[in-house]
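Pasting a structure below so you can have a look.
With one protein chain held back, the other chains of the complex are shown just where they sit.
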Amino acid sequence: MSDITLGGPPPAPHAEEHHEHHHPFLQHHFEDLGQQHEASTLGMWVFLSTEILFFGGVLAAYWIYRVTYPEAWAIGAAQQIWWLGAINTIVLIISSLTMALAVRNAQLGRRMGTVYMLIATLFFGSIFLGVKMYEYTKHWQEGLFPGAAFHWNEVPALAPKVQLFMTFYWCLTGLHALHMVIGAGLLIWFIWRAWKGHFGPEYYGPVEIMGLYWHFVDIVWIFLFPFLYLIHGAHHG
Amino acid sequence: MMLSDFPLWPEQASTVAPGVDALMTFMCIVCGGVSVLTFFVIFVLAIKYRRTPENQLAQDYEPPKALEAAWIIIPFLIFMFMFVWGSWLYFRIQRVPENAIDIYATGKQWMWKFQHASGQREINTLHVPVGRPIRITMASEDVIHSLFFPVFRVKADVLPNRYKTMWFQATKTGRFHIFCAEYCGTLHSGMIGWVEVMEPVDYQKWLAGGAEGSLASQGEKLFQKYACNTCHTNDATGRGPVLLGLYGTTVTLANNATVTADENYIRESILNPQAKIVKGFAPVMPTFQGQVSEDDLLKLVSYVHSLGTQKTAVVPVETPSSKNTSAGSPLKPGAGIPPQQDKGATP
Partner (left out) sequence: MSSLTLHDVRFVEPETTRNYITHDYGALSWLFTKDHKRIAILYLISITALFILGGFFAVVMRIELLTPEGDLLTSDTYNKFFTLHGIVMIFFFLIPSIPAVLGNFLLPLMLGAKDLAFPKINLLSWYLYIIAAVMGLYIIITGGVDTGWTFYTPFSTQYSNTHVFGVTFAAFIVGFSSILTGLNFLVTIHRMRAPGLTWFRLPLFVWAMYATSIVQLLATPVLAITLVMLMFERVVHVGIFDPALGGDPLLFQHMFWFYSHPAVYIMILPAMGVASEVVAAFTRKKIFGYTFVAYSSLAIAFLGFLVWAHHMFVAGISVYSAMIFSFLSYFVAVPSAIKVFNWTATLYRASVALMTPMLYILGFIGLFTIGGVTGLFLAAIGLDVHVTDTYFVVAHFHYVMVGGAVMAYMAGLHYWWPKITGRMYPEWWARLAALLVFAGFNLTFFPQFVLGYLGMPRRYHAYAPEFQVLNVMSTAGASVLAVGYALPLCYLLWSLWYGRPAGPNPWGAVGLEWATSSPPPMENFHETPVVTWDAYDYPAMMKAMGETQNV
């Protein structure tokens, strides 16, 4: 308990301790790949917890107004094309499946399998974004973008509150879509890395972390879909 | 120069002020005392055990662990005492006495407008009688302000689109500061005034000195002007609910929720009639948002209030529900409480 041994005679400059096999992707400040993997994974989980708080803030505000203006919220949800949202939900869940398979392939060292699954994930993610673009365009034309461009007026008495709903719709789905776009960009980079053969049984951490991020984005959507598309309530009249 | 030229606290000019000062004194003595004691101990120990050639290393000694428990439990108990006293004082500050005189205030960038029930209007000055509780009902025309009377030890934020109340009872005559205490823009520090506390006789004289009629009677004129009476007749044949005797009663809405007919409810019904439709009536009332100014709203509300027979019995206590129109939980489905109410959007 009282033995203090710190360092020995310092080595000559430039001399560093190397491990038996210095993996090309082992960063110098980690002792080994295991520590690097654990640190990176923990880092991604921690980052996702900040994302939960981030989305959580606007979701809390959404809920407060939902409870305050239930009719307007129901009408706002009725303006969405629910089956497009449903398709998007299924598409995203499938993309999570392909992402999980990509991680599995990386763990098993299957280079092309990893590449194909990542491409598939990107494909389904792009479908999602394409559908979203279509919805957004339609909303814009219908006058459902809040602010000066808002000219939806089917229920004049509730128009300001429906505008508030649409504010949350655009905020929530917009932030989500932004996260998906970033995810898509990351996927492109990972497809390239996988194709170059960077990943294998002893180094698949990055793919796993990408998978965590992608699954998180999927889970956010699984909340957004019922919150924004599936509210049923008494309509006016 | 006398010591009285350097006061440490404002004059005590309200019923609540001595209580606030007493708590302050207690806090100063206890907190100041504990702090000074701590500093003294630090000072003594730092000198007594200073590092000298003979005292290079600390002695291997740990004070008893029971000390740890002591200075967790004892401060906690003292804190709880402070909490209770502070809360009790807060209740006194919030609870409006029964026979309060009503005054209405509007805050706007950058002035205070006061209206007395008898119709007198003032800007940046408020005349009140001594020895009577005064209830101020107030709203802002633009941003958040805060009405602050240092000598009464009370302040409350003044919000746009929502009525808040505060009350005080002055205990001495004189001229005292009014400050705006919530930053509101360029002339925030210029949004100040004076409260003139007068003997009741003088106050009556002042009141009588010219008014356009009471707020309520001015409200009646507006009631005709905006043709409210075409739907709100005094019998059941009208298109709108009867307003006679309405104030303070419980109203049942179309969705079977209930609501108390107070100032906020009346105000909302004028500005946003679709928000709460009374059971049995069609939603045909047009909105007057943008047509009725804040001042006129006060007069209309005052008029409808004057039509009621249950003035204060239902709304005696300044609790969260008093300026709140919902008798039910804000989370009741379909209650549809707009955020104007205190409990609606902000739990």
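A and B are the chain letters, set down in written order, and residue numbers restart from 1 in every chain.
Note that in this section a residue touches a chain if its C-beta (ideal position, glycine included) is under 8 Å from a C-beta of that chain, and two chains touch if they have at least 3 such contacts.
Because the structure is a prediction, the values reported are computed rather than measured.
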TODO: Just name the one of B:L8, B:V201 or B:A227 that touches the chain not displayed here.
DONE: B:L8
TODO: Specify the residue from the set B:P97, B:P160, B:G174 or B:G248 that touches the hidden chain.
DONE: B:P160
Open item on the list: One chain isn't shown here. Among A:G57, A:G130, A:G143 or A:G185, which residue touches it?
Closed with: A:G57
Task: Residue numbers in chain B that touch the chain omitted from display - done: 6-10, 19-20, 23-24, 27, 31-32, 34-35, 38-39, 41-42, 45-46, 49-51, 53, 55-63, 65, 67-68, 71-72, 75-76, 79-80, 82-83, 85-94, 109, 142-144, 146, 148, 150-151, 153-157, 159-162, 164, 177, 179-190, 192, 319-320, 338-340, 342-347
Open item on the list: List every residue of chain A that touches the chain not included in the displayed model.
Closed with: 1-11, 13, 16-17, 27-31, 35, 38-40, 42-43, 46-47, 49-51, 53-58, 60-61, 64, 69, 146-148, 160-161, 163-164, 167, 171, 175
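Rule of thumb we're sticking to: only the chains that are shown with their structure count from here on.
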TODO: Could you put a whole-Å number on the gap between the CA centroids of chain A and chain B?
DONE: 45
